[in-house]
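All protein chains but one are shown at their positions in the complex.
And then chain A:
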């Protein structure tokens, strides 16, 4: 909440601003005090809240699953092991259904994506004001103006986070394509598709058109992957913020939206995982 009596606009903007640490042209390496300062930092800035929460939640995933993996018995599994095995089998089946090549990477990759994205999305269900307010109190203890302490809890509502993941997936897509079909195969896929002709001259005319179309198709994959997740969660978060602004009436509204959002959270995590598998399967598949 910016100031004592923030206007709705200020309130929303405050909620949508990340805690940014970066190289400001005037103040040097510092935490941004406003959205403008954060924008002035350009590329050389880090969203501390996004990275902090995403890495923290990643560690939660990692430690939980590692603990189970270490003590995994072949006998009757206990509660947590049951859950982990359920997840692993679910992901394994999804991968086996779609990706028919042999790879030791795809399945763990998918598991990581699903669990991590799910946990990051799950932060959306924490009431919107709780953690930012806590952050403001902590910030105030360190002498910062509470109005300038920004804190965005859900990492997947930051396009950097989703794009970071989808670009990693994009790199894997290209790597797998080249590994399966060779570099010439990759270039061929970009240029000899979807229009081709046995006539060499006509084919030469088709190449630029194909290249344009296929490049757009290729680039659209990571962009759509990132923006789909980002857009869904951003919109959900925004609605939570809007509901939070209407005073006492927010109480009966928060609950149904949260219930509905559980679906979105799970679904988006699943979609991100499934599309990753599909893209990688397409990269490996021979036409």
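Criterion: contacts are C-beta pairs under 8 Å (C-beta built on N, C-alpha and C of every residue); 3 or more make two chains touch, one makes a residue touch a chain; residues count from 1.
Criterion: contacts and distances are computed from a predicted model.
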- line: Out of "ATP synthase subunit b", "Chemotaxis protein CheR", "Acyl CoA:acetate/3-ketoacid CoA transferase, beta subunit" or "Menaquinol oxidoreductase", the chain not pictured bears the UniProt name "ATP synthase subunit b"
Field: Among A:41, A:154, A:173 or A:190, the residue in touch with the chain that has been omitted
entry: A:41
- request: Taking the full complex into account, find the residue in A:31, A:135, A:161 or A:283 that is in contact with the omitted chain.
  value: A:161
Message: What does the interface between chain A and the hidden chain look like in terms of residue numbers?
response: 16, 18, 20, 22, 38-39, 41-47, 50-51, 54-55, 58, 61-62, 65-66, 68-70, 72-75, 77, 84-85, 88-89, 92, 104-105, 107-109, 111-112, 116, 155, 158-161, 163-165, 167-168
